[in-house]
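Below: one structure, written as C-alpha cells.
One protein chain omitted, others in place.
So, subunit A:
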Amino acid sequence: MTTIHGTSKGAPPPAPEELLGDAPGGAAAEARAPGTGRGERLSALAQQHGALAVLVVLTAAASLGFDSFATGDNFSNMAVSSAFLAIVALGMTFVIITGGIDLSVGSLFALGGVLAAWGSRYGTVVALLLPLAVCGTIGLVNGLLIARARLAPFIVTLAAMLAARGLLLTLTDEGAETYLVAEGSFLAELGQGSTLGVAHPVWITVALFAAGAVVLRRTRFGQRVYAIGGNEDAAALMGAPVARTKITVYAVSGLLAGLAGALNAAWLASGVTILGAGMELEAIAAVVIGGTLLTGGLGFVSGSLVGVLLLKVIQNVINQIGSLDSAYQQVVSGAFLAVVVVAQTWLGRRRRVL
C-alpha cells in the first residue's frame, strides 16, 4: 500500500532514464534480467520511496489528529523552516553520493548568516556575495584537501567546521555582537517576502532542487558524481576527472550552506551566531532518510527534500502534542534515523548493493 503511494505520487522521479527510455514497457526487459526478482524490485522501490510513503501517511494522520496541523499558516511555517535545511541537504546529497561527507555545513550556515547580516550595511550585493564567496572558498579548500591531498573527508570537514565556528566568534566578538539586516532592504524582502502566497526562500529552494536534479541526472558531471561514489578507482580508469569532480562537489556544498545561512539571516532579519550547531548531522540524516546510500553511488536530490520535510513534520507533530517535551523531537528523529539506516542496509543487502 505504501509503495503505491510512492509511485502514484511520482514526486521523486525513479531515475529519469526509466522514463525516457525508448524500449517499450518493463515486462519484457525484466524477464531478461538475471537474478533480479520481484523482491529485489520491491526493495528498490521501498528504498527510493519509503520516506515519501511515511511522509504522506504521517501528514495524513497528523491532519486528522490535530486541528491546528493542516492549516495554511502551519504548512507555510513548516515550508519556510524546511527551506534552509533543504538547501544545505542539497549540497550534502552530492557530497554523499560521491562517497564523502561534509561536516562543515552547520558552521558555514551560521557564518553565512552573520556575514550576510554584517554585509547588508554595504548593500545587497555585498550581503549576498560575501557569504557565498567565503563559504564557497572554504568548501573549495575542503575539496582541494580531500581530492588533491587525499585526506579523509571526515577529518578535513571537521577541521573546517571548527575553523568556521572560530571565525564566526571572532567576527561577532564571541557572539556578543549581533548584526541586523536592514528593514525594507532587498535582502529582507528575499527572506521575508512572498510571491503568490509562497515565501521567497521556498521558491528559491524549489528552483535549486529542480536545477540540482537536472545537474545530477542529466549532465556528464552528474554521471561522474555517481561513478565516483560507485567505484572511485574504476571511474578514474574510465577516464573520469575524479579530483575535479570532488572539488566541485565540496565547493558547491559550502556555497549552498552559505546561501542557506544568508537566506536564514534575511528571514530572521539578523545574523545569529548560535545557529547551525548540529545542522550538518540533520542534513546528513535527511539525505540518508531520503534514500541516498551513505556509502555513495546511489541517491537522488528529491529524496533529500522528502527527508527534510519528514524531519520537520515529525518536529511539528511533537509540538502539536503539547504534553510532550520538545526535547523528545530529537529522540524521535534519532530513532527514526536509526530505523531508516537499518532498513536501508537490509534493503540494500537484498538488492546486493552493500
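In the analysis below, a residue touches a chain if its C-beta (ideal position, glycine included) is under 8 Å from a C-beta of that chain, and two chains touch if they have at least 3 such contacts; residues count from 1.
By definition in this document, contacts and distances are computed from a predicted model.
> Using the UniProt record as the reference, specify the protein name of the hidden chain from among "3-oxoacyl-(Acyl-carrier-protein) synthase", "Sugar ABC transporter ATP-binding protein", "4Fe-4S ferredoxin-type domain-containing protein" or "Heme exporter protein C".
Its UniProt record gives the name "Sugar ABC transporter ATP-binding protein".
> Where the complex has a chain not shown, which of A:230, A:271 or A:307 is the residue touching it?
Residue touching the absent chain, from the options given: A:230.
> Identify the residues of subunit A touching the omitted chain, counting contacts across the whole complex.
15-18, 20-23, 26, 29-30, 32-36, 214, 217-220, 223-224, 226-227, 229-231, 233-240, 297-298, 352-353
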